[in-house]
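Before I ask anything, let me first share the structure, which is written out below as structure tokens.
All protein chains of the complex are present and in place, except for one that has been dropped.
This part shows chain A:
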Amino acid sequence: MDISFKEVSHTYQPNSPFEYHALKDLSFHIQSGQFVAIVGHTGSGKSTLIQHLNGLLKPTSGEVKIGDYRLKADEKTANIKGLREKVGVVFQYPEHQLFEETIEKDIAFGPKNFGATDDEIKARLPKVLGAVNIDASLLNRSPFDLSGGQMRRVAIAGVLAMEPEVLVLDEPTAGLDPKGQQEVMDMFYRLHHEKGLTTILVTHSMEDALKYADHVIILEQGKKHLEGKPETIFVQKDRLKQVQLDVPEEIQFLMDLEARLGIKITYDKHSIDDLVKEIKAQLGGGR
């Protein structure tokens, strides 16, 4: 589903001393099937933005279009439940939303609300469990018996079980250990390709944005600061510095390499092994 924002502004508690402009005239377009990273500082409006993606918030002015759904101020959106079924949101610390007696029931909660039959849900279970790497033997346990990382993955499974077309991820790796972070991100990346999802990742991590996204939007105080391909965005060190963001490690490394040894490599989603090969080649055939 294509997503487009047209001059979207959102103001919290308008006309009060607590008035706060979270988004200001924000416009962008996301094509169906893209992996988009939204990067910005705390308070840059990221969380407000993603709540517009499934109608939890409405713009105070401007227009949001998600597929055929339209969100506009003072206009009732038809079939908002249908929109929420198609756009799955994994919120920050999604394990906080677990509540059922068993893991199975909790995963089934979303799909059931959207009218999936028990048989359908049974059929989806093995797939989502496999995706998040949770063993089927745990299904009858209470979600509160699990470790933090497992709880996170069960909560994610609950969103995946809704079989959304758009997946919105709000810092899905916050609070996980490095290995867990890598696993979760790789899982989302795999799902993105396997199911042809449109994925929107909100993150603090420049490295993740560079590695996974094919489009990056940088927000600053509710406005769009930069937008474009990660390879072109993340080399603009000065522009990033303006909003207290750093260049991703990989790019910084390549910049240092060029400054010290005069080796020029343009980053193009290299893996570490590929980079090593390329550097070796440039240094003159692996001495």
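By our rule, a residue touches a chain if its C-beta (ideal position, glycine included) is under 8 Å from a C-beta of that chain, and two chains touch if they have at least 3 such contacts; residues count from 1.
Just so it is clear, contacts and distances are computed from a predicted model.
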item	value
Omitted chain, identified by the protein name its UniProt record gives, among "C-type cytochrome", "Branched-chain amino acid transport system permease protein", "Glycosyl transferase group 1" or "Energy-coupling factor transporter transmembrane protein EcfT"	"Energy-coupling factor transporter transmembrane protein EcfT"
Sole contact to the chain not displayed, among A:Leu23, A:Ile38, A:Leu146 or A:Met162	A:Met162
Touch criterion as defined above, residue of A:Gly45, A:Gly88 or A:Pro172 at the omitted chain	A:Gly88
Where the unshown chain meets chain A, residue by residue	12-13, 15-18, 51, 54, 56, 81, 84-85, 87-89, 91, 94, 96-99, 109-110, 112-114, 144, 158-159, 162
